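Down below is the structure, laid out as structure tokens.
Note that this complex is displayed minus one protein chain, with the remaining chains in position.
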Amino acid sequence: MPQTPVHSAIVTAEGHLVDSQILKSIFDRVIERGGDFEVQRFDLGRTNDDFSTLTLKITANDEASLARLVEDLIPFGCRPTGEENALIRAVDLDGCAPEDFYSTTNQRTQVRVNGHWTDVARQRMDAAIVITDAGAVCRKLRELRVGDRVVCGLEGLRITPEFRDRERSDFSFMSNEVSSERRVEASVARIAKTMRDTRTRGEKIVFVAGPAVIHTGGVQYFSELIKNGYVNVLLAGNALAAHDVEFSLFGTSLGVDLEAGTPVPGGHRHHMRAINAINRAGSIRKAVESGAVANGIMAECVRADVEYVLAGSIRDDGPIVDTIRDIVIAQDRYSAALASAGMVIILSTMLHGIGVGNMLPAWVPVVCVDINPAVVTKLADRGSSQTVGLVTDVGLFLHQLVRQLS
Amino acid sequence: MPQTPVHSAIVTAEGHLVDSQILKSIFDRVIERGGDFEVQRFDLGRTNDDFSTLTLKITANDEASLARLVEDLIPFGCRPTGEENALIRAVDLDGCAPEDFYSTTNQRTQVRVNGHWTDVARQRMDAAIVITDAGAVCRKLRELRVGDRVVCGLEGLRITPEFRDRERSDFSFMSNEVSSERRVEASVARIAKTMRDTRTRGEKIVFVAGPAVIHTGGVQYFSELIKNGYVNVLLAGNALAAHDVEFSLFGTSLGVDLEAGTPVPGGHRHHMRAINAINRAGSIRKAVESGAVANGIMAECVRADVEYVLAGSIRDDGPIVDTIRDIVIAQDRYSAALASAGMVIILSTMLHGIGVGNMLPAWVPVVCVDINPAVVTKLADRGSSQTVGLVTDVGLFLHQLVRQLS
Amino acid sequence: MPQTPVHSAIVTAEGHLVDSQILKSIFDRVIERGGDFEVQRFDLGRTNDDFSTLTLKITANDEASLARLVEDLIPFGCRPTGEENALIRAVDLDGCAPEDFYSTTNQRTQVRVNGHWTDVARQRMDAAIVITDAGAVCRKLRELRVGDRVVCGLEGLRITPEFRDRERSDFSFMSNEVSSERRVEASVARIAKTMRDTRTRGEKIVFVAGPAVIHTGGVQYFSELIKNGYVNVLLAGNALAAHDVEFSLFGTSLGVDLEAGTPVPGGHRHHMRAINAINRAGSIRKAVESGAVANGIMAECVRADVEYVLAGSIRDDGPIVDTIRDIVIAQDRYSAALASAGMVIILSTMLHGIGVGNMLPAWVPVVCVDINPAVVTKLADRGSSQTVGLVTDVGLFLHQLVRQLS
Partner (left out) sequence: MPQTPVHSAIVTAEGHLVDSQILKSIFDRVIERGGDFEVQRFDLGRTNDDFSTLTLKITANDEASLARLVEDLIPFGCRPTGEENALIRAVDLDGCAPEDFYSTTNQRTQVRVNGHWTDVARQRMDAAIVITDAGAVCRKLRELRVGDRVVCGLEGLRITPEFRDRERSDFSFMSNEVSSERRVEASVARIAKTMRDTRTRGEKIVFVAGPAVIHTGGVQYFSELIKNGYVNVLLAGNALAAHDVEFSLFGTSLGVDLEAGTPVPGGHRHHMRAINAINRAGSIRKAVESGAVANGIMAECVRADVEYVLAGSIRDDGPIVDTIRDIVIAQDRYSAALASAGMVIILSTMLHGIGVGNMLPAWVPVVCVDINPAVVTKLADRGSSQTVGLVTDVGLFLHQLVRQLS
């Protein structure tokens, strides 16, 4: 393998490199990008508990390709030997980063400033890293202000990919393939266990829910989850609240009588009347407190003081006054509500599910339940090993979940 | 509307023409085919119970178009005024019909022979009508023998489309659209009621089931349905039996431990060992009677004397000796088992479901359950108003069904 | 609404009642709601061009049921005999309607004020009707202001359901079932013809497009549509613009090289850099005019002065400065852009597609193209006969469309 010293670099990585497919991914990237590699040293962890360490020499045709290649290996935990500080540039325009800003992944990240490695706070994907007096922190582009010190380039960065821990819990073993041909009852048992463990650890269980929860008959079961303390935060949109209140006021969901399974007279107008009723009351909370809305998911949230955030979208009717019309504010509210989440369960909503996935660090376990395998695949693909997908009927899933939690 | 007497015809129809969309369909066909119509007389039933009657003059550009147009209206119950006997030709080659043979629909059909209208027996779609001494009967092309007298052309035929009866039962009201956003528990209640009614009437409940019944954890629930007398016939393929026996012998389905939800060591070989075990015993019945297979769907069928027919396919492993390798024989066995079916429930199998749909007359109610909406749509499209589609998880559906039947 | 002590009412309707399934729907509703009907007079149009007229007596168990039943028949064009003026109430709270406000459908509507029937302007579904000095107009609940005069109850309203016109155009004949087993090339030919006709009539062709247009390789073809004048308005979200600019700057879409079909080094950061580049420029228009973005869909829109509206959503990265963050403003902008639409084509976006469907009157033809049949079904279900669904690959569809339009 002929090569010049100019176009090669030495990178190192350590961790459960084999188990987590990281080693394979590193090799793949090098070859895919037209580079070459030579393993200078590889110590495979002798047992399941030991880390492996790798020293790899990579070669590319020119300087620019080599730089891009090194950049591309960073998400896998590789870092150039010979430690340098991160390159920091000041923001020159509100809401914009320098052109070569480092855009984050959702993996644990450290940055080297003044010779010291610092953890990056509020880890999420697609953010810039800002160095403040209090340390390093992820910021969205729109939050940048002139003078903010932003990490640029690829030096002085360490990523720690989430290792798939074989023995950590039942949970991680579920994360295989997306299939509708599964015994859901077995999966529900594991999810129930993870929920109990999360509660025991004092961490928040966050639900992200679409209106199919109502349509498929899940109101009763979801209400029980709230009463039993298994819902700490509810992230949703206008439609969930509108149809929940519609069901409470009229017994219908999108005009369909959920007991009889058939449309009722004038039912197509029910959701607009439900929205009007809440807006007349002034808010969901006031409508519940006044007795106008006596039961349902939103009423139980109000009574149990469960935080709920309703994000607006282009397809909203109304919207209900509680719905946040500005999506930037909605994102900030979602993000704040997810701050100490120990577990996230997404029920039948690709829109809000992807929104939440964008905000979460890689180490929070996520369960995604949808009858459409394409939605489950899309949500599971984004994340890392922590996402479990379940292709099943959401109403029947909630029924099972309540049974197995009680 | 200029027209010549030569290219027009008068047809009549009667029944619930409006409710069942038949009137609309008749008009649509005439216009689509480039013809014209003039309503000569239309008596709309005054109440929900009364029939409507229609006399319609249709016009086309030439004789051939007019003949094709009349032919095309026959499935909607239209018949030319001026009653003629059916044209009958003798078969001249075994297994083949005359070129202009009348190919049946699955609707109730009468044929006029020697001035008398006779009901056609064993109604099914895509068959020829043979006039025998015992009357008129549907025969598949392959069953035709030289000398058989086959109905040809379009004269002397009366079709009675199945009218959608609004008040007949809860069942017919479910037959609307295919959607995954439904409260399945409400639909299960109706299906359970129809099953009880069918049993009370002494008619057979026929299940058509694919291997997803096993994969999704349905064995226990389906076994209970058998024990409680709700399964009279089971139509399936090699895979259902193979995975059922695999689950009985090894606790796995396609190598996945259904309790733990994870693959077990060597599990990919389990289904071949299950097949080998049955074939060594000589048959499923012998394997059950010898105690080699102690439980599961096939064992319960043997014990409860439920008729089962396993049809072979190109993707079969083995096959199990009970599996019928010749698909013509398998079709005949399926067809015989369906002879007095009062209700058919198709669980997660497009292949066998379509096979069964081809054999059924239009008046047998069919329930189709699948998590894939495309399968439900495809099966529901073929039939008439009697097919109810349910997009849901089959394992959880069976759980619900057992609960609501007990 | 005159009626006898036995709770019955007379309603009348006229139009292509049979062809458009309206008659059937009327009967269905009456029976479903537990009422009875008696046809007092029915004149079936003699030919395809003639209207039918119906006089129907309906009966219910009590006054309230009868009122609901009459309400429920209004969308089918039924109106109580004996014409009364509409009931009008004043708004007492900004953004809220009186409790019994009439919530609109998307069908042509007339309202009777001071003895005169007036057309309702800006027809859309889920709105209130406000009587102003300039006439009657649809208003969203949030647009209502104290003192506005809103139509309440069900008196004095006439709906004219869109009749499915068999001979109007090729277009209406496509609107049958949703299926992936179709010859798309034949459908594209009809869509191309409808586009040409729309342009000839001087009406706007509006595209609603999701980012899959970019991922599936549609940029080149969509750009040609713009250059050739077949795109008058583009309604989309942040992602379409971000990935279009990413493709223009880096040749990738979501980091995938569209020529090679494989991910490129650092590609996951490209969309953030694209967003940053636009935001630094100040807007898409400025980025194009400065030459920073040289080609792609957004660049062609800027050059051809095609109006584009980007609606924000909870899952947006960035967002781009052009993206409208407030969904109420975005809805108003969408709605204004749709004002004189002659045809709408929705490409791979359920979110924006449903948003647009909510705003459109029933008579604007809509084409919905998506590879996911569930999306096509959902969009086609909402509308009336004017929606054509096509289950196919969007990139290849656009390629075909360009070929057939040139």
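Note that the chains take the letters A, B and C in the order they are written out, and that residue 1 is the start of every chain.
Note that a contact is a pair of C-beta atoms (placed from the backbone, for glycine too) under 8 Å apart; a residue touches a chain by one contact, two chains touch by 3 or more.
All values reported here derive from a predicted model rather than from experimental measurement.
Checked against the full complex, the one of B:Gly77, B:Pro319 or B:Gly395 touching the unshown chain is B:Pro319. Among the residues C:Ser8, C:Ser65, C:Thr118 or C:Asn372, only C:Asn372 touches the chain that is left out of the figure. Annotation: of A:Ile10, A:Ile31, A:Ala64 or A:Ala336, A:Ile31 touches the absent chain (contact as defined above).
The missing chain lies against chain A, touching residues 1, 18-21, 23-24, 27-28, 31-32, 36-39, 42, 44-48, 166-167, 173, 177-178, 180, 373-374, 377, 381.
Interface with the hidden chain, as seen from chain C, comprises residues 173-174, 180-187, 190, 212, 215-217, 258-262, 371-372, 391-393, 395-397, 399-400. Residues of chain B that touch the chain left out of the display are 29, 32-33, 68-69, 71-72, 75, 93, 95-97, 99, 101, 103, 105, 126, 141-142, 237, 262-266, 268-269, 271-273, 275-277, 279-280, 311-319, 321, 325-328, 330-331, 334, 351-352, 354-355, 358, 372, 374.
Going forward, only the chains that are shown with their structure count from here on.
The most central chain, judged by the distance from its Cα centroid to the centroid of all protein Cα atoms shown, is C.
Annotation: 32 Å between the Cα-based centres of chain A and chain C. Between the Cα centres of chain B and chain C there is a gap of 37 Å. Rounded to whole angstrom, the centroid-to-centroid distance between chain A and chain B, based on C-alpha atoms, equals 45 Å. Among the residues of chain A, those in touch with two or more other chains are 262, 372.
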